[in-house]
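Apart from one protein chain that is not included, each protein chain of the complex appears where it belongs.
The first chain written gets the first letter, and so on, giving A and B; residue counts start at 1 in each chain.
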Amino acid sequence: MNELAEIISKNEDRIRAEWIRDMSKSVQRADLMGKAELDEQCRALLGAIVQGLKTNGPADVTTTGWNTARELLQDISASRARQGFSSVEVATFVLWLKQPMFASIREELGKNQDKLLDTIWTATELLDRLALLTTEAFLAAREELISRQQQELLELSTPVVKLWDGILALPIIGTLDSARTQVVMENLLQTVVATNSKFAIIDITGVPTVDTLVAQHLLKTITAARLMGAECIISGIRPQIAQTIVHLGINLEDVVTKANLSDAFALALLRSGRTVTRLSSAKVRPISNFLTKREE
Amino acid sequence: MERIPVLRMGTLLLITIQVDMHDKLAMQLQDDVTQRISEWGSTGVLIDISSLEIVDSFIGRMLANIAAMSRVLGAETVVVGMQPAVAITLVELGMSLPGVRTALSVEAGMELLFGAAALNFGSGDERTEA
Partner (left out) sequence: MSVLKREILPLKTSNDVVLARQKVRQWAVELRFSLVDQTKLVTAASELARNALDHGKGGSMTIELLNVGAKSGLRLIFEDQGPGIPDIEEALKDGFTSGSGMGLGLGGSKRLVNEFSIESEVGKGTRVSVARWK
């Protein structure tokens, strides 16, 4: 179907100008993309389409002659996805090419009805395929963005807090699935090394349900910490959770557990050779003393 | 042939594993440790794996073996400095190395051992003549 390639080549400038004009009339995104950039993209795509047509023909856009066109469309889609264009705007980028292309085809082949129809059909099929490709690429880019954001959210939602020298606390809020466990483990273990902390208190007050899977995930974390030389204490076990654990037959024999975080903290302090003492009342001053300057 | 050096610090044996070990090297280390404990009457073995980026089941078993054999010979073993990625992988692999004591650093490891050694009979001096 080199005819289509010829027609496009011959009328390239006009097709491009009309294409850009039609697009600008309906899809106003001057805020996201400058004129020069748009012009360059259209020029490149038209060139790539001609190349594809001349090398492999219009039927199969996965062939090597269409590599340039495909890569171009993928780049355009991905960058527009990141810039904030909608999926409709991205797909219509290709589809708006139809009108100018048909106009040129009719001009060149107007006399020959059969040829006219065939060529228009070929052109419309081709552009539909390319538009689908564009949408596919757009969706892929969006999915990648979403998964990246999910990852960031995961990392933000499991902070590791230093309670004291060598004692860390890890309050977990929400469900503990395997993806989250990976993040939790990595975070915790890296902090253990960085702070040289022998004790880590994993508080599960904010974990709604603890079934066998969640227990497994917790045990993995505890075992990994132990392998490195740190000990974990689980705290924040609500009464219902305690019942579930027993009912499910989950074995927590090797795990130190405490009902609440303060008990766990007290234990960690003790185990690390420290104790909390009360100062004699003569020595106790109100906090406000520390906030204002005062002669002692 | 190349071996992993086993250093002596009083009653302590200090081993730092820094190379990517092939199996023969690992077996040699096992032999050397047991040999040295007998020879020097050591009561503590400290293995520093902070440079090891990979610990597979073979190396894991080696560490467990060294700990077990040393214990039979009257010495306690502590493995120190396991990297986080290694710990995560070992757990996934299914190895928890029970019977192998661990510590975060060489200092922490020595604290553990000297605390433990204090409970052992004598300080090793009785065994130096032969």
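Criterion: contacts are C-beta pairs under 8 Å (C-beta built on N, C-alpha and C of every residue); 3 or more make two chains touch, one makes a residue touch a chain.
Not measured: the values here are computed from a predicted model.
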| item | value |
| --- | --- |
| Chains shown that the absent chain touches, full complex | A, B |
| Touch with the omitted chain, as defined above, among B:20, B:39 or B:111 | B:20 |
| Option from A:79, A:135, A:182 or A:272 whose C-beta touches the chain left out | A:182 |
| Touch criterion as defined above, residue of B:30, B:50 or B:89 at the omitted chain | B:89 |
| Contact footprint on chain B, counting only the chain that is left out | 20-24, 53-58, 84-86, 88-89, 92-95 |
| Absent-chain interface as seen on chain A, which is shown | 140-141, 144, 182, 186 |
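Convention: only the chains that are shown with their structure count from here on.
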| item | value |
| --- | --- |
| Between chain A and chain B, centroid-to-centroid distance (C-alpha), Å | 43 |
| Chain A-facing residues of chain B, complex | 80, 82-84, 87-88, 90-92, 96-97, 102-105, 108-109 |
| Chain B partner contacts - residues on chain A that touch it in the complex | 182, 185-186, 189-190, 192-193, 196-198, 220, 223-230 |
